[in-house]
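Complex shown without one protein chain; remaining protein chains in place.
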Amino acid sequence: MMSSTVRIFVTGGTFDKEYNERDGSLFFKDTHLHEMLQLGRCRVPVEVRTLMMVDSLEMDDEDRELILQQCRKSDADRIVITHGTDTMAVTARRLGEAGLPGKTVVLTGAMIPFAFGSSDGLFNLGAALAFAQSLPPGVYVAMNGRCFDWDNVRKNKAIGEFEALAG
Amino acid sequence: MMSSTVRIFVTGGTFDKEYNERDGSLFFKDTHLHEMLQLGRCRVPVEVRTLMMVDSLEMDDEDRELILQQCRKSDADRIVITHGTDTMAVTARRLGEAGLPGKTVVLTGAMIPFAFGSSDGLFNLGAALAFAQSLPPGVYVAMNGRCFDWDNVRKNKAIGEFEALAG
Amino acid sequence: MMSSTVRIFVTGGTFDKEYNERDGSLFFKDTHLHEMLQLGRCRVPVEVRTLMMVDSLEMDDEDRELILQQCRKSDADRIVITHGTDTMAVTARRLGEAGLPGKTVVLTGAMIPFAFGSSDGLFNLGAALAFAQSLPPGVYVAMNGRCFDWDNVRKNKAIGEFEALAG
Partner (left out) sequence: MMSSTVRIFVTGGTFDKEYNERDGSLFFKDTHLHEMLQLGRCRVPVEVRTLMMVDSLEMDDEDRELILQQCRKSDADRIVITHGTDTMAVTARRLGEAGLPGKTVVLTGAMIPFAFGSSDGLFNLGAALAFAQSLPPGVYVAMNGRCFDWDNVRKNKAIGEFEALAG
């Protein structure tokens, strides 16, 4: 199948949270993406770039504009964005409404930090990379093994899962 | 996107190897598929069925015939097969040559048992489920984050990775 | 060697912190002690009792009085207390000054939650149980593989390790 390079943009989120043993808080240090790709023995040609390292609740319009511009400027037609789950659907909508012609963009994240043994991160990353390689151009959210169009997805915070909008 | 049920057939392989603490050997007990789907917080409707629990080096023609018949008989159009890596390409070829019209069949496995902390299994399962949902009918091998057509894949045993046939 | 029952009192601390995937905070649910003892294949006769589930920074005099009374009332001569690291030395001093004649009491904890893959908790629990079985009566802190007398220990917060008081 297709083996053009996949661009991975890192923006932070639960994916990359670390435990701070000094004060017992959670914080961001470096991304775990490289470690995760190695664990998955990934041989898809990828280029990883960290755009920011933030909790998605703290992401503002400017941050989303930056992500959009980076997607636009990228040579890659296949893009994965790691992102906090709380506002993942908001960023997806921003990118979808702006439009990224010819590009397949997949946002993904994790409910549990990768540094925890029990993270869903590795599963989600595998799925996101697969969707990014196989789906037609568009903006998608890949969580829970499923893939949603940007205009038909929300996080159900009560159960901690993503779902299509009612209708 | 599509949310029809995905059928998962378990055949064993490294994926499901356990450590036997009595004699220090590796063996098969039950599949880890359910545990892995739970860890990945998978909400794709799946039906898991164990067809056999064997090392793929010990799989014979009869075993492959059984897998083929199970794929044929299944109502599902989307099928994932967990399989040992050593003869994964052989089974893919058997299914591909026989033909499974209208069905998307994805074989996957792991280089390291899931019971080991450092397994690639969760990454591969996420990717396989995503490819099974998004690719057109055909028989594929999903490993190393990539997806190969059944007639263009082999395991490179020297480096422990899957690759397209030379050409 | 000795195989009288060891009483384990759980008071919370980093040991037992969980990740709350709803809001990204850390919280206490149930203790991981049983799971840890099972993982360690512990066959020391133990009785586990949860006294409280608190961050040790929030522990007050009343909490420490409760711990003291529970140690006094316990039939067991060998006691392990799991405790947050921040005020472990404070509680050890409280117990040591009050005096617990005939009892070997060992406080231990973890710098990283057990639920994280990379926790020091299992190592510390193994050491604490061993010290509790082998040391003469007294109150001790067991961290970093070492064991300190209650009146000669402090947490060096800058480096996150326990050390003897300067002499």
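Worth pointing out:
Going by the order they are written in, the chains are A, B and C; count residues from 1 in each one.
Definition applied: a residue touches a chain if its C-beta (ideal position, glycine included) is under 8 Å from a C-beta of that chain, and two chains touch if they have at least 3 such contacts.
All values derive from a computational prediction rather than experimental measurement.
For the chain that does not appear, the touching partners among the shown chains are B, C. Between the chain not shown and the residues B:M111, B:A132 or B:V153, the one that touches is B:M111.
Residues 1, 3, 36-37, 39-44, 111, 117-120, 122-131, 133-135, 140, 142-149, 160-162 of chain C touch the missing chain (whole complex, contact as defined above).
Residue positions on chain B in contact with the hidden chain: 14, 17, 19, 21-22, 24-26, 55, 111-113, 115-118, 157, 160, in rising order.
Operating definition for what follows: only the chains that are shown with their structure count from here on.
If you draw each protein chain as a dot and join the dots that touch, you get a simple line with two loose ends. Averaged C-alpha coordinates put the centre of chain B at 45 Å from the centre of chain C. Rounded to whole angstrom units, the spacing between the C-alpha centres of chain A and chain C is 39. Chain A has residues 111, 117-118, 160 in contact with two or more other chains.
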